[in-house]
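With one protein chain removed, the remaining protein chains of the complex are shown where they sit.
And then chain A:
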Amino acid sequence: MNDQGERVEVTSDRDVVRVRQLVRTAAVAVKLSLVDQTKLVTAASELARNTLVYGGGGWVEVAPVDSGRRKGIRIVFADQGPGIADLDLALTDGYTTGGGLGLGLSGARRLVDEFDIATAVGEGTTITVTKWCR
């Protein structure tokens, strides 16, 4: 059910702001609670910035999903950057190669219901997250 998906190319800080706005609008549309909206927007902000900063840019796609039982939002973040060599390490709280807090990736995983990451060194990284309405 991804026919209503919207895609944003991510090549600058402005695009990260656009991703946040797009996710906020989509989250409101499927009636996510205020807390869940905020969590999803924050996770999207983290992952989109990683796409920009570490992936060297890429795209983000936001789409409503419907399992039949409940509705939600699915977001895909894709880049063709260097990939992540040690995923466990990258997902460790406080681990950063860019002088950040090292909480973006691990924190984003805690902020969503489903978190899937496909990465290969030299090929890029694709992260898919889903947040369901309660």
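Simple rule for what comes next: contacts are C-beta pairs under 8 Å (C-beta built on N, C-alpha and C of every residue); 3 or more make two chains touch, one makes a residue touch a chain; residues count from 1.
Just so it is clear, contacts and distances are computed from a predicted model.
Missing chain, UniProt protein name, picked from "Putative cobalt transporter subunit CbtB", "Sulfur-oxidizing protein SoxZ", "Quinol oxidase subunit 4" or "STAS domain-containing protein": "STAS domain-containing protein".
Of the candidate positions A:R49, A:R74 or A:K131, contact with the hidden chain is made by A:R49.
Hidden from this view is one chain, which touches chain A at 13, 17, 20, 24, 34-35, 37-39, 41-42, 45-46, 49, 93, 100-101, 103-104, 106-108, 110-111.
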